[in-house]
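As you look at this complex, bear in mind that one protein chain is not there, while each of the others sits in place.
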Amino acid sequence: MCVAAEGTVLSVEGRDAVVDFHGNEVTAKCGLVQVKPGDHVLVHAGCILQVLSQREQNEMTDLSAIFAEVGAY
Amino acid sequence: MSGRVAMVHGSGGKATGELIDQIFASEFQDQTLDEMEDSALVAGCGRLALTTDSFVVTPVKFRGGDIGRLAVCGTVNDLLMRGAVPKYLTCGWILEEGTEIDLVREMAHSMAETAREAGIRIVAGDTKVIDGSIAEKSAGDAAGRYAGGILINTAGVGFVPEGVSISARNAQTGDAILVSGTMGDHHAAILSERMSIRTDIESDNAPLTEIVSALVQSGLHIHTLRDITRGGLATVLKELAETSGRTFEIEQEKIPVTAKVQDFCSLLGLDPLYMGNEGKLVCILPAEEAEEALRLIRSCRYGAGAVKVGEVTGDEPGILVMKTEIGGKRLLDVLQGEGLPRIC
Partner (left out) sequence: MDIACFSRCGEKRQKRKIWGIMDKRNTELLRAITDYLKNYDGPELRIMEVCGSHTGAIAKYGIPQLLSDRIHLISGPGCPVCVAPSAYIDRMIELSLQPDVIVTTFGDLLRVPGSRESLSEAKGRGAKARMVYSPFDTIDLAKKDPAHTYVFAALGFETTAPVYALMARQVLEDGIPNVKLLTAIKTMPAVIRALMDSGAPVNAFLAPGHVSVVTGSRIWEPLAEQYEIPFAVAGFQGIEILEALYGIARWTNGRSGGRVMNFYPSVVSRAGNEEAQTQIREVFEPVSAVWRGIGEIEGSGLALRGPYAALDAGSRGLSRDVRKNKACRCGEVLCGKIPPTACPLHGKVCTPLTPQGACMVSPEGSCRTWFEGGRKR
């Protein structure tokens, strides 16, 4: 239902950020989350919803913990 | 079939098929037309290939091309798909009152240049002007643009060399399925002009003369050629599977899409498998000849990205199946509806 794509912030000006998706640029609103150039972000309907966690290592740990808890991995 | 013509009838998918079957094919009733190939083979001086096409693209100028170039490419490519050597082109121009003369000249120039590149002569033409009421009444397309002031209809004539038999019916079990490059570029370029996404994706509109003549002259046993236009690769392959009465199996991971087009599609919730091109083809031929065909296609100007995407595997008629990247299997149908972006 909610199509969203991951891109990289190129610049921020006021309430707008320019976000790059492999060469496609979208001006997206940044009123829901603080962003700075270089951030990887999730964009939905012309608006930044979230900044992706910086450390993949942490995510892996999180997932591993879940798998451990449900008796897997 | 009743009601009104809607945009979906121009999508190249199922609704277009119904409109053609139930109105035009049924009214025009001609054995050759009924074969529904990209161009018609008719008796005459040797074998002639005939085709006709109309161009209503908005905007008329887009990144990588324009309506003049597109009209030649679309027509020439349809002739080529039967192995014909393109010879003659006719064009009918329908212009809206108020369209700038300079724009018309620019489009005509582009058409002439592309015709020279494609090796076809423009031998007949016609012009009509209509008042601007289409624009006023229609309130524009989705993004509020109008038809752009220029519409073009063409006819193409080509000669089919002795011994050449290329048809949508000819695909055999065991054949390889090749494509000449990346999917979706033209559709993405056009759509980006209408949406607030800035991109430099260019239309791939190009005449495929060089690729096809290399293939035909090579002596390889080309069974089927088809240009990948409206409806995209999935629609084209599903139709070929139905026409030839075979099963086509393709692999998702082998289907070439540039990262830029892929991300453009992700933003709009679109599937590159259903996004059209204007300068790419499908080639079906015996598996053992696939490598040589790929080498030939890749040596051509518009074929550098050619790859094998699948094979003709069984005799269950009309099935197109794709092995997904996680090992699942997905049955693919022709494009349903218009392929509209979805967001929420």
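As written, the chain order gives the labels A and B, with residue 1 at the start of each chain.
Criterion: a contact is a pair of C-beta atoms (placed from the backbone, for glycine too) under 8 Å apart; a residue touches a chain by one contact, two chains touch by 3 or more.
The structure presented is a predicted model; accordingly, all values stated were derived computationally and were not measured.
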Across B:12, B:207 or B:272, the one contacting the chain not displayed is B:272
Contact with the hidden chain only, please: which chain A residues? 1-4, 6, 15, 26, 28-29, 31-33, 42, 44-47, 49-50, 52-53, 56-57, 59-60, 62-63, 66-67, 70-72
Positions on chain B contacted by the hidden chain, ascending: 3-8, 14-15, 18, 137-140, 142-144, 182, 194-197, 252-259, 262, 267-269, 271-272, 305, 322-331, 333, 336-338, 340-344
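In the analysis below, only the chains that are shown with their structure count from here on.
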What is the distance, in whole Å, between the centres of chain A and chain B, each centre taken as the mean of its C-alpha atoms? 36
Which residues of chain A touch chain B in the complex? 1-3, 5, 7, 21-27, 43-46
Per the contact definition, I'd like the list of chain B residues that touch chain A in the complex. 192, 196-201, 259-260, 262-264, 266-269, 342-344
